[in-house]
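The complex appears here minus one protein chain, its other protein chains still in place.
Just so it is clear, A, B and C label the chains in written order, and each chain counts residues from 1 on its own.
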Amino acid sequence: MASEYTPSEMMAAVAARELGNGEVVFVGIGLPNLACNLARALQAPDLVLIYESGAVGAVPERLPVSIGDPSLVTGSLMICSMADVFQLFLQNGKIEVGFLGGAQVDRYGNINTTVIGGYEKPKVRLPGSGGAAEIAVHAQRVLIISRLNPRAFPAELDFLTSPGQRCKGKTRQELGMPGAGPVKVITDKGILESDPESGEMVLTALYPGVTLEDVKANVGWPLQSRAELGAVAPPTGEELRLLREVLDPRKLFLG
Amino acid sequence: MASEYTPSEMMAAVAARELGNGEVVFVGIGLPNLACNLARALQAPDLVLIYESGAVGAVPERLPVSIGDPSLVTGSLMICSMADVFQLFLQNGKIEVGFLGGAQVDRYGNINTTVIGGYEKPKVRLPGSGGAAEIAVHAQRVLIISRLNPRAFPAELDFLTSPGQRCKGKTRQELGMPGAGPVKVITDKGILESDPESGEMVLTALYPGVTLEDVKANVGWPLQSRAELGAVAPPTGEELRLLREVLDPRKLFLG
Amino acid sequence: MHSKVVSMQEAVAAHVRDGDTVVIEGFTHLICFAAGHEIIRQRRRDLTIARLTPDLIYDQMIAAGCARKLVFSWAGNPGAGSLHAFRRAVEKGTPKLEIEEYSHFGMVARMSAGAAGLPFWTMRNYMGTDLPVANPRIRTVTCPYTGEVLATVPALNPDVTVIHAQRADQYGNAQVWGLLGVQKEAAFASKRVIVVVEELVDESVIRADPNRTLIPGMIVDAVVVEPWGCHPSYAQGYYDRDNDFYVAWEDISRDPAKLQEYLEQWVYGVKDRAEYLARQPDLKARLTAKDQYCEGVNYGF
Partner (left out) sequence: MHSKVVSMQEAVAAHVRDGDTVVIEGFTHLICFAAGHEIIRQRRRDLTIARLTPDLIYDQMIAAGCARKLVFSWAGNPGAGSLHAFRRAVEKGTPKLEIEEYSHFGMVARMSAGAAGLPFWTMRNYMGTDLPVANPRIRTVTCPYTGEVLATVPALNPDVTVIHAQRADQYGNAQVWGLLGVQKEAAFASKRVIVVVEELVDESVIRADPNRTLIPGMIVDAVVVEPWGCHPSYAQGYYDRDNDFYVAWEDISRDPAKLQEYLEQWVYGVKDRAEYLARQPDLKARLTAKDQYCEGVNYGF
């Protein structure tokens, strides 16, 4: 299928639209960073970008390739220690939106970024939690960004790194987690949202040209979907221009 | 008795002689501050002065009248938060010497700076602990500076603010206190030292012209004393010159 | 984003309410007397006032009848004497004042817990002392690794905290140098934050040196521009501490009539801090700081 935009561009645009002006966002590298800076250039000029490295109110003048890029420091509002980032900002409830991704996402939005296979002798050793476990606990809401495929959306995780809406049968409230957890999963084919009753991630919107079967074939559990699926507008010309010409001209993250 | 120096000058000089070059001292205002700056001008030029206000390596160019004087900031080596002072420096065992004083000192070097009379409706409400309780717990050794009189050295404290060598029958080790506690009490008549066996403050040296009876009459418990009492040299000309001309020319603390 | 700059009168009217737990922090340095005076002028009542060192400003608030309760760790007039309004309240019950007492480390720990979003903080402290007897909120916890019993204090989460800073932008991003006390922790622990500054600066000044920022605007509700707002406390690089006034307080506060006269003249009797300053034209000549600038550093890459 020939398209005027890539799945990554669509995901970045959809994620950016989730951000309200003035919100405080814990930013990850890659698509979340692009989404945040896209939102900042459009509807959310006062978005406050916080990076776990300690940069608060960053205004990167180049695309940061790491979460500790020097461009996140120069011109930011505040630099603080990582103890402050995790205690005074995150655990203290000041972060409104957190972005997470991962090698595996289950039906409750639990995420595995630790191992494929067993923990002791894994088939693939992934990087591990980083700040993901505590972002999943504390951010007021979490947005997951991940491309759909059956291995990435399995029925069972190999390891639960970051908690979603239900962990081993328990709700977030029962487990004492302050944040609302993952409320949306932004994929390359559509959007899943957590069902307030069951905690399951339910398909609520399809991207242009994608069918329900396309999505279901890429999810490892019997995916529920809303009776009426929403439509999602493709990236606008302005969104694409900003992504391509300003934010990631070298296509580091926009495949 | 006419004298060429005041009791305060003697106490400051004696306290200063306790400090070794390069030691890290938690400094209080008044005589301890004078003693530390006198030591810095003589045998201990590399003494590191730390104030609970967060000034590390202070070099006050005027006599600070409070522990948060701006002269402690200008030209110091480091300014840190009070959380850092109490956690990274004091509780972490980095303070070698702490100075304490108080309205009441008992035979074990326990100190009361809280109330005279009952706690609920005291006859005299004193300022309270400030940092004294934790200095008494954590400084590697504590020097107490206090003028002798029966009310200041009673048999029983009205309130135990800062722990000494025995608290309610328990040793520091039994109570889990890392520092050695008060090892000396520098008074206006002589020096008391803690006995390693009993934990009691025992008279070990008399100042020139003072008799054993003078001291005993001013202590509210049956004071033990060493068989051989040491002599203490009076302030030298240089000590007096520094105290009077450089450190406290307005006699704020040297009565 | 809209500016948060308001007058002190507006900030106190909007954010300090009867019955609140109020913190005006600053350890010797940057104690915002201007905010305390405005709270007295607006006749707030039943406040729980908390800070490490009540200092003269809480002594004045106690004398003015604003406080129901004091939470503190050292209540004196350093180098000069007593806080006599505080002492009369505790020793004689006039006015009635509840107290809750810690050591400095204990108060720092309470604010650290509040700022970290935790219900308590752990210390190695208080063994053998009467402090936990006098204050049953000092408790213990057992280390899950070593079995050691350690002291705890509960989080302090004020309703409103006032932080005085050398400078901030209109959104409340505030920079402080010199002694930092426990201001950052107090601000992050608080439900509402008022930042008072010597100078309002452009956001670009803040962004030029982000390592100096102590309080981010995102936790700030109001910004008040109040030069000399700390007097008789001080602001490093702006003006020195008025040690003469601290000494004078010993006499003023010892006599309840003199203290009321002080409040009439210098708090109730002036409209705001500008008028307070206008009546003391000698302050600037006597206390303005000398210049001792450091060099800047390179933030480039």
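Here is the rule we go by: contacts are C-beta pairs under 8 Å (C-beta built on N, C-alpha and C of every residue); 3 or more make two chains touch, one makes a residue touch a chain.
Computed from a predicted structure; not experimentally measured.
When you scan A:6, A:129, A:149 or A:225 for touch with the missing chain, the hit is A:129.
Screening C:48, C:166 or C:233 for touch with the missing chain picks out C:166.
From the set C:124, C:192, C:231 or C:273, the residue in touch with the chain omitted from the display is C:124, counting the whole complex. If you put the hidden chain back, the residue from A:25, A:100, A:143 or A:177 that touches it is A:177.
Counting over the whole complex, chain A has residues 29-30, 52-55, 65-70, 72-74, 79-83, 86, 90-91, 110, 114, 119, 121-134, 137-138, 159-163, 167-168, 170, 172, 175-178, 252 touching the chain that is not drawn. Although one chain is not shown, part of chain B still touches it, namely residues 22, 24, 46, 48, 55-57, 59, 70-71, 73-80, 84, 87-88, 91-94, 138, 178. In the full complex, chain C contacts the hidden chain through residues 117-120, 122-124, 137, 139-146, 148, 150, 152, 154, 166, 177-178, 180, 205, 208-209, 211-212, 234, 236-238, 240, 289-301.
We adopt the following convention: only the chains that are shown with their structure count from here on.
Computed centre separation for the pair chain A/chain B is 58 angstrom, with centres defined by C-alpha atoms. Chain A and chain C have centres, each the mean of its CA atoms, that are 40 Å apart. In chain C, 184-185 are the positions where the chain touches two or more neighbouring chains simultaneously. Chain A has no residue in contact with two or more other chains.
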